[in-house]
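What you see is the complex with one protein chain gone and the rest in place.
Labels A, B, C, D and E are assigned to the chains in the order they are written; within every chain, residues are numbered from 1.
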Amino acid sequence: MTKVEAIVIRERVETVIDAVEEQTGHVGVTVVEAIGHGRERGVTHEYRGRVFESRFLPKAQLTFVVGDAIAEGVVAAIVDSARSGSESGDGLVWTTRVANVTHNRTGKSLEEVEAGG
Amino acid sequence: MTKVEAIVIRERVETVIDAVEEQTGHVGVTVVEAIGHGRERGVTHEYRGRVFESRFLPKAQLTFVVGDAIAEGVVAAIVDSARSGSESGDGLVWTTRVANVTHNRTGKSLEEVEAGG
Amino acid sequence: MTKVEAIVIRERVETVIDAVEEQTGHVGVTVVEAIGHGRERGVTHEYRGRVFESRFLPKAQLTFVVGDAIAEGVVAAIVDSARSGSESGDGLVWTTRVANVTHNRTGKSLEEVEAGG
Amino acid sequence: MVENHDLLIAASTIWVVITAVLVMFMQAGFAFLEAGLTRMKNAGHIAAKNVLTFGLCSIVYWLVGFGLAFGGGNALIGTDGFVPSTDAMITVGQKPFDWFSEIPGAAAYLFEVVFAGVSLAIVWGAMAERAKLWVYFAFGVAFTLVYSVTSHWIWSPHGWLFHLGMQDFAGSTVVHYQGALAGLAGALLLGPRIGKFGTDGRANPIPGHNIPYAVLGTLILWFGWFGFNPGSTLSVDYGGFGYFAYVALTTNIAAAAGAMGGLITAWLVLKKADISMMLNGVLAALVAITAASGFVAPWASIVIGLVSGVIAVYGVIFVERIGIDDPIGAVAVHGMSGVWGTLATGLFAVPLLAKNLATGTGGFVYTGSLHQLGIQTLGLLAVGVWTFSASFGILWTLNKLWGIRVEPETETAGLDVSEHGMWGYPEFYIPVPGGYGTESHGHLGLAHARRTAPEPQHAHGAVPAPLPEPG
Amino acid sequence: MVENHDLLIAASTIWVVITAVLVMFMQAGFAFLEAGLTRMKNAGHIAAKNVLTFGLCSIVYWLVGFGLAFGGGNALIGTDGFVPSTDAMITVGQKPFDWFSEIPGAAAYLFEVVFAGVSLAIVWGAMAERAKLWVYFAFGVAFTLVYSVTSHWIWSPHGWLFHLGMQDFAGSTVVHYQGALAGLAGALLLGPRIGKFGTDGRANPIPGHNIPYAVLGTLILWFGWFGFNPGSTLSVDYGGFGYFAYVALTTNIAAAAGAMGGLITAWLVLKKADISMMLNGVLAALVAITAASGFVAPWASIVIGLVSGVIAVYGVIFVERIGIDDPIGAVAVHGMSGVWGTLATGLFAVPLLAKNLATGTGGFVYTGSLHQLGIQTLGLLAVGVWTFSASFGILWTLNKLWGIRVEPETETAGLDVSEHGMWGYPEFYIPVPGGYGTESHGHLGLAHARRTAPEPQHAHGAVPAPLPEPG
Partner (left out) sequence: MVENHDLLIAASTIWVVITAVLVMFMQAGFAFLEAGLTRMKNAGHIAAKNVLTFGLCSIVYWLVGFGLAFGGGNALIGTDGFVPSTDAMITVGQKPFDWFSEIPGAAAYLFEVVFAGVSLAIVWGAMAERAKLWVYFAFGVAFTLVYSVTSHWIWSPHGWLFHLGMQDFAGSTVVHYQGALAGLAGALLLGPRIGKFGTDGRANPIPGHNIPYAVLGTLILWFGWFGFNPGSTLSVDYGGFGYFAYVALTTNIAAAAGAMGGLITAWLVLKKADISMMLNGVLAALVAITAASGFVAPWASIVIGLVSGVIAVYGVIFVERIGIDDPIGAVAVHGMSGVWGTLATGLFAVPLLAKNLATGTGGFVYTGSLHQLGIQTLGLLAVGVWTFSASFGILWTLNKLWGIRVEPETETAGLDVSEHGMWGYPEFYIPVPGGYGTESHGHLGLAHARRTAPEPQHAHGAVPAPLPEPG
């Protein structure tokens, strides 16, 4: 199967998951809190007259393990729904082929399970 | 080498790691707190007479980088030990081939290091 | 493109990112808080005369998606800068080929974007 | 040779100063109640504003408020005693503050200013998490003046409602109802917080971030209320020597009944023993007993408290239902329950106690007469019209001129970082040198920790490994 | 013309009401001590139950408790003064509450009810994190009655232990030992929390979630104890005019010695300067000096406090060793140390002070006689049998009938979300609109933040970037 990984802004986590489900019917995602650094500038803070800044901004990392057939569709769905319109920070998506995708509860391969096997 | 990634319920993190070590002798894992959404339903909360719910449930994401030879064994060990008996939420396992696996402290390839090189 | 993943001690997160940028010019990384278990021993704590310990120590997981050409260079930069001199716990680096690397904001492939397209 | 009158002044001044100090501490109660019932990103701001507004109020009240309220004058307003001198503050029973016959002017100022501070603190509860910082200054000054006028009506011997015999022992109307009226005006003008009401108009829960804070705040307020009501005797002999102890008793059992009323109502109606509702019940009961505490019998205190608990729960839900976002329930707790307490006094006032206090007459249940109830109602109407319209008018003008609500991004980021430059809990938000997230730890990995806990004996000998510091 | 007797009543009433208020505030101390020493997932519940139980107790004590304890009657029980009237509460020294000769009945009620509330608060410490919510109601009522009977024995002039001259100045036995006995019964019937003891029977540490809370709780309790002990003179002249100041002194240095004793014992025995043990030491010392505070010399207060600190550390470990799960150490701190304090009075009571207080005789070290020690022991035995068996019987019955312990999943999920529908710190657990985890931040990335901190001058001019709000 294919693993689709996406870095998105936190405000869009739900939106992206919904978009994937609506456009490809895929259900199943794991989300991790992340912080990121890219083209975008970080944040500044002040305390008792001192300033300091962090180059990082909060993001979320989403992992979808999907059938190869729909992988492209999932990528497309994510890219569209992750776009916030702000001038920076919307993140990336990429895919990797993965093997031995096994479903812990049943011990079967995820494909079988999703095929309702 | 092979990267084995697993999504498991938090209560099983230690159990899975022990199972892998016992059954394959592999030591070395990285764990990340995650939340997941799948076939399983989320949680409901109440405050001052209002209800709301989250589709997410807490999980942990485990990453094992292992020798190709034992990869299948690691997957099997995880799948068995991750099964909780509850009717949903036990998660997945999958594998990916990885290259250039380097050990920061020694600068050698992890294989060498594990071979005790 | 290539995804370079690294497990490093938290104190080195910034150092590693700087090293990568200086030595390869690559900008763009996603960081996740992780805890790890390996050759290294864990920590002990006490409360009201009782002791308990955890096998885990805090680490950070870094993900760089980079052009194939510079992948090796990125790995080298990470390995050098992640080394802390302590006798254990410095972590690993590895790489994976990834496909469909898309930039959410522009919808273009990341290569184009980085090529300034 | 010590005169008895000197000793009477000494005892009365001890009593009034100590109780004033207890009331001052209620600022900490409001700070923690409100911080606890709002979000992490605003916690520093919400707690700190009480220091800001009490500070402001203390100055303004010394300059003009005290004079407006108690400085002689006519039936509507005090006209003397502004910027009081040292002399006016150290003498006892001298004009313009001759109304305070057993304590120095300073003790009177102190006791009255902490009341003004409480009323002002109430205002902000309903306006929490979205007002601009300068509004606390501007409206803080304005409200202190509005408040002083009303307290003149009811508590100054020159005031018109005082003359009618309105019974508001410690200020259900003067302090609480007034604060709620201004808060309501603010909440209406500010509108709800982002995300409070869904696109479909449905209310979303925005739970407070720290229930223990809210509990601490409530217990501090309960504690402070023993200054609020009993201290309002303003001497050791008003109502009889030591009568203030009785006022403390009615206060305590009303609060207790409020806790029961709020918790049980929430349990039955909301199907959950919501803690915040129990706390609101306690406060609603304290608010209601404030007017009644000197006038009613113990059994009536319990009735007043229980009903207040019910009012708190239904009131909070009602206010939300009609689309008003009142983060900590000030309108229900201080407004509705303040009205209830003022009316309840007209129902339950014991004739003998009213006589001892030389204020008004017995309540309906004893006298069968609606006279006192009528006066209470009149007072509520007068104050309602005056304070709401004045507050609304002032805030409306400020809003038109400069806007009283923060920008959306400010609100979303949180007032701590936006208005003050730093979060209330920095280490949860940003990299702090040597701060959270940079040490060696991790909170997963339970089973293991459990399995290998060694023998205690062992433990005693063990010297824990210093946490590894790479580099 | 003011009579001296009126002034005496005024002064005594001020004193008793103020000290009662300090004792009432101890509820906040217990709330934060207990919340601090238990887990995050139960923090709201643990803190809030003190409001619940004090509220309940205040009503029940007004209805029957006060009468049972001080309403005339025989050697075993008070039989008069139930549901006291307004009149009984405003008069001074009238039957049935004539025992309180210098303060109105209301002041006496207030002072005694806050003591009952403290005793009840102690009970729940040993039962924390696993009892069902309704149990607080059911056993709260029952224990208040049990407590009232015992306090009649020792503190009512009609009580049989009072007649024997038992010395329990402010209630090491009546308040603390009793609370601990009931808590012990509860802990035995509930059994340990999930995960407290490993499969091998070894105890696991379950650290409290917030040590600063525990420190605040302890300091509030120390503060409140200045009401608890000195206020027990119930007038300004018992033991001599201003004698209560001496009681405050012994209380303070005992507490101080307890801090030293607890911390140093932990340091030497556990090899760690465990903060929670120092705090337990302070409380154990305050518990022990409670009986002794009016009777002993300053040097003896230090001895009592130091020993209490040692008792706290060994006691906590011992209770755990025998398989009892007492999350905050109530059995050791209030029970064992309560016993120690009661006996220590029999050892160290200064004859002159016993005489001034007209209670019992001098202690063993002065008189060489075991008489007083014998009476103290008898009192402990009588109360031990009565309170433990009554509490155990009641809880056992409730347990048999409906079960007093929550379901495992309820306990694992935490009482806040299970019993009250919402966590004590919601934003750490769930998505809250605009809450934690939804803002723009991240707390890694230290070195960088450090390296580029610009010049202050710079800083002053800088307007921090409003955090970006996409979309």
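In this text, a residue touches a chain if its C-beta (ideal position, glycine included) is under 8 Å from a C-beta of that chain, and two chains touch if they have at least 3 such contacts.
On a predicted model such as this, the values are computed, not experimentally measured, just so you know.
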Identified contact with the non-displayed chain, of E:246, E:318 or E:396: E:246
Touching residue (missing chain; options E:72, E:363, E:379 or E:435): E:435
Absent chain, residues of chain E that touch it: 4-5, 7-8, 11, 14-15, 18, 22, 39-41, 193-196, 204, 206-212, 215-216, 218-220, 222-223, 226-227, 230, 236-237, 240-246, 248-249, 252-253, 255-260, 263, 270, 272-275, 278-279, 282, 297-299, 302, 350, 352-353, 407-414, 417-418, 421, 423, 427-438, 449-451, 453-456, 459-464
Residue numbers in chain D that touch the chain omitted from display: 1-4, 6-7, 9-14, 16-18, 20-21, 24-25, 27-28, 31-32, 35, 43-45, 47-48, 50-52, 54-59, 62, 83-86, 89-90, 92, 103-104, 106-107, 109-110, 113, 133, 195, 198, 202-205, 213, 269-272, 317, 321, 416, 419-427, 432-436, 439-446, 448-450, 464, 466-469
Missing-partner contacts on chain A, residue numbers: 10-11, 13-15, 18, 31, 33, 45-52, 60
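Note that only the chains that are shown with their structure count from here on.
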Farthest-lying chain, centroid of Cα atoms versus that of chain A: E
Chain whose average C-alpha position is farthest from chain B's own: D
Residue-number overlap at the chain B/chain C interface, same or different (half cut): different
Cα-centroid distance, chain C relative to chain E, in whole angstrom: 51
Junction residues of chain E - those touching two or more other chains: 203-205, 269-270, 272, 317, 421-423, 426, 439-442, 444-446, 448-450, 464, 467-469
Multi-chain contact sites of chain A, meaning residues that touch two or more partners: 32-33, 35, 43, 45-46, 54, 56, 89-90, 96
